[in-house]
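Of the protein chains in this complex, all but one are displayed in their positions.
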C-alpha cells in the first residue's frame, strides 16, 4: 500500500512542473492561444524530447511503456499550466486507440511519427445526436470497391484543424445503438470530401466540426479489423477520463492555491478578506474537494489500469471530478470577486477550462445517470 | 394581491397561538405523550369549542365553511405547539374524506359527531407495499350477501388506537395499480376481525397497524358510492399535504427562533457562539429556507384550493418542505451542539416531528421522483 | 390571502400584451429571443417605445411622469415584458439615478435631468465600486475637493456596466475623511464628456466588453451637480441598494428562461441531448423550478407588504441571494442542454445578423459564455456573503 511516486513519476512531475513554471507562463500561453497556429509547435517538440509523447506507448514502438499512473502524474502537472497543445487528443486518445486497435504494421509507423512529434492526431468519434455515447454513432463507412465510402458529421473534434490526422469512428455495420459494427479509419484533414469548420473552444483549445461527404478511402485507411472497434474505443475513453480528471485535479489545486493567496492579501473593511470565517470555511471546503477528487483519481486509475470494473470506475471518477470542479471553480471566482470574472487574470481561465472539462467526455449528469441505471438493474 | 390575514384567519392565529402558549407548554405536552391515552381529551374538547374541529366543513353540517388558507393558518400555529392530538387524522384527512365522498345522509351524522368532539376518526388507507401511493392498495372488500368482507393490512394508521372510527380504503374492484375500484368503509376499531397493533410514533403521536381478517360489514358501512373513491382520496391527500406542510412551517419557524436565541446566549471561547460568522450565515440560510417554504406553502394553498394543477402543486410543496425541513432541522440540532440531541430539550422534539413530516404522506424523494416522471412525459 | 387579479388588472394585462405585440421593435425582440446582446440603439429604441406609451417610469410616481402603478400592475408588466422577450430596462437612469433625483434632488435638478432620463435621451452609468472598495463600498477613495463653484474629482471607479455607452455617471465620492467613513461620502452627477474623464474597457471571461474602469483626473464638476447634502451620499446610496437588490432577483426573466428550456427539452432540435430521459438532470430542473416558484411568491409577499405600506426591508436580501442562485442554476441547466456544443467559442454566431453556418444548435455555443458572465450576479450589488451578513444583523439581530 503505497501512494508515493516512483522514480519515473517523480522525474515526470519535476520536468513537467519545471516546464510549466519556466516556459508556460500565463502571458506566453495567451500568445499561443491567440496565435494563428493555436498551439506551439516548438513546445510540441519539447514534449517529444522530454519523452512525454512516448510515455504510454510500448517500448517496441519506441514508447516508454509508462503506466496509467505515470500518465496521471504528468497530466496533473500539465493541468497546472493550462497547456493547450493537443496532448490529450493526440497521445491519450488517438494514439491510445491506434495502439490498441491498429494492425501491427500500421501501428509501428503511426506511433513512431506521433512519438517523434512529427504527426498530430485527433479522435473524430463523437457526434451531435450521440453526444459522448459511442454506441449511438451514425457515421457510415459503406464498402466501395475494396475500400470504403464515409459519410457523416463529427462534432467538436478537439485538436482537429492543426494539420494532423483524424482517427474517425464509423459504422461498417450495425445501427445507431449497436456496439457492434464500429470501425476506425485514418483520414487526412484535407482529404477529398473532408471539410473542417474550425474554431477555438471556450478554454482556448483548437477544435473543428468535421463533415465527411462521400469520402473514398482505400482498405489501408481502415485501422485494425472492421466492425470490432468498440471495446478499444471504450477502453481508450476510460483511460482518457482518468487523464482528463488528472488534468482537472491540477487545475483545481492551482485554483485553490491562487484563491488562498488572494484572500491573504486582498483587503476589505481594513482586514484581509481571508480573516472572515465564512471564507475560511469555504476554502476548507475547496481543499476537501481537491483532496477527495485526488483520492477518487487514485482509485479510478488503479481500477481502470487493472481492468476491474473499469467503466463504472471511470464514470464514478467523472462524477466526482464534476462535483469538485463545480465547487472549486465557482468558489474560486466568487472569492476573487470582480477580479475573478475578468479576462485579464489567470484564475478565470482555469475556471473556464474546468467548466469545459465537465462537458468533455460526458458531464457529471450524464455519468451519474449512467451509474444510476447500472445500479437499478444490477 | 394580498397576503395579509383576513379577520377569521387573524382570530384563528390568535386563539391557537394563545392556546399553545398558555396550555401546551413542553412539560404538559410531554405528560400527554406519556399518558395512557396518548392525547388529551380535554384539549380535544377545547378544540371543538374553539371551532377548530368545525373549521373546514360546510355550514350545513355545522361546520365553519373555512378555506384551505384558514386551515393553513391554524395548522402553522399548531405546529409551533407540537400538538399530538389527531387533528390531521380526524379533521384534515378522515373528516375531509367523509365530507367529500360520503352520502349526504351519512355525512351529516358523522361530521356532527366529529365537530362536537365526540368522535375521533382516522384514515386507514396506506399499506406496506403501496407506501403512500393509493393506487397500489391491495386490501379487498369482496361482496358478501348485501354487505362486504374486508381483508388486508393497513400500515401506520396515524390516530388509530384512540377508540375512534376507521375510514378504510379497500378495493371493491380493480387490481393494485388501478385507480378505479377503490371504496371507503367505516369501521369500529373493535369490530370483529379488526385487530390493532398500537404504538407511539417517533414524534409522540399514537398510531397502529390495522389488520382486517374477514371483517364482515353491512352495506351501511360503505361510505358513498362503491369503486369511485380515488378522486376524493386524491383531493383529500392534496389538502392534507398543504395542512401538514403548514404544520412544518410552524415547526421550522420555531426551530429557527429557538436556535437564534440559543446562539445569542450560549458562550464558547468567551463569546456568544452567534458571533461566529459561519454560524450567522447558517442561520441566515435557515431563515431563507423558512421564508421560501412559507412562500411555497402560499403558492400550493392557492393552487390546491383552486383545483389548478393540484397534484403537481402538492408534490412541489412536499419537495420544498422536505428540503427546508432537512436544512432547518439538522442545523438547529448542530447549532445547539450536545444539547440538541438530548430528550430533555424541546428542540430535539421539534426536529423529530420535522423528520417524520418528511416521511408522512410521501417523502421528498418520492414526490420529486413523481414530478420528474411527470416532466419526462409532459 | 388572495392573488387573483381583478377585472381591471386583467384588462391591464391585455393592454400590456398588446403593447409588446405591436409596439416593441421586432428586431429587438428577435435578438433577445436568440440570446444575442442588444446594443445601445436597441435599448434606447425599446425604452423610447415605453416612453411614448407613458410606461418608462415603471416605479416613478405620477407627478414626475411615472406610471403610478400598483404592485400588481408592476408584477404584470414585468412578467409580460419577460414573456415577450423584451430586454431588461437599463436600470442606471430609470431605476437608480432618477429616483434619487426626484427623492433627494432640488427642483432645478429635477427639471434638468428627469425628462431626459424618462425619455432615454441620456444614458447614465453608475460609479460606485472602486478597485479597492468592492464589498467594502464605504471604503471608497475617489475624492471631490471643493474649489469655488466646482468640485475637483480625482480617482477611479470600476465594474462600470455599459459605461462606454454613457453620457453621464452618478458617483459616490469622498468629500470628507475626518469622521466615520460612511459620513464623508457625497452623491455627485458627472458629465462623461468633462475633460479628465477616461473610460477603459474591462474584458470579461466571456470575451465581452460590458464593464469598464472610469478614471477621473482633475475633473471639474459644478457644485450644482451635487445631489442633496454634502456628506449624505451614503444614505441615498443605501436606499438605492435595497432597490437594486430587489431588481437583481430577476424572477420574471428567470421564469421565461425556464419555460424556454422546458420547451426545448420537450422537442429537442438536432444536437441537443435527450435530457428528459436523464432523471438526474430533470430532478435539478424540477428543483430549480420549485425554488423559482417559491421566490416568485416571496417577491409577491414583499410587494404585497410594500403595497400595504411597509418599506421593503432586509428581506430584499433574500430576493438578491435566491434570485441570483436561481439565475446561476438556470445557466448550469442550459449549459448541460448545450451538450457537446458547449465547447466551441464562436461569438459571431450569437451576434445579431449572423448568417453563417451554425456550429451545433444555434443557442449552444453561447451557453458557456453566459455561464461565465453570470458568475458576476452573486458578486455584484453586494456579494451574496454581504447579503447574509445583512440578514444575520438586521433580521436575526446578531
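Per-chain residue numbering starts at 1, and chain names A, B and C are given in the order in which the chains are listed.
Operating definition for what follows: a residue touches a chain if its C-beta (ideal position, glycine included) is under 8 Å from a C-beta of that chain, and two chains touch if they have at least 3 such contacts.
Just so it is clear, the structure is predicted and the values come from calculations on it, not from any experiment.
Enquirer: Just name the one of A:283, A:339 or A:361 that touches the chain not displayed here.
Expert: Touching the chain that is not displayed is residue A:283.
Enquirer: Can you name the residues of chain C that touch the chain not displayed here?
Expert: Touch with the absent chain occurs at residues 279-280, 283.
Enquirer: Write the list of chain B residues that the hidden chain touches.
Expert: Missing-chain contacts on chain B: residues 126, 128-129, 131-132, 155-156, 158, 197, 199-203, 205, 207, 209, 267-270, 273, 276, 278-279, 330, 333-334, 337-338, 340-344, 348, 351-352, 355-356, 359-360, 363, 365-366, 368-369, 372.
Enquirer: Tell me which stretches of chain A touch the chain missing from the display.
Expert: 1-6, 9, 69, 260, 263-264, 274-275, 277, 280-281, 283-285, 287-288, 291-293, 295-296, 298-299, 301-302, 316, 319-320, 323, 368-369, 371-372, 375-376, 378
Here, only the chains that are shown with their structure count from here on.
Enquirer: How many angstrom lie between the CA centroids of chain A and chain C, rounded to a whole number?
Expert: 38
Enquirer: Could you please state the distance in Å, as a whole number, between where the Cα atoms of chain A are centred and where those of chain B are centred?
Expert: The computed centroid separation for chain A versus chain B comes out at 53 Å.
Enquirer: Please report how many Å separate the Cα centroid of chain B from that of chain C, as a whole number.
Expert: 43
Enquirer: Where in chain A do residues touch two or more other chains at once?
Expert: Within chain A, residues 276, 278 contact more than one other chain.
Enquirer: Residues touching two or more other chains, restricted to chain C: which are they?
Expert: 279, 385, 388, in rising order.
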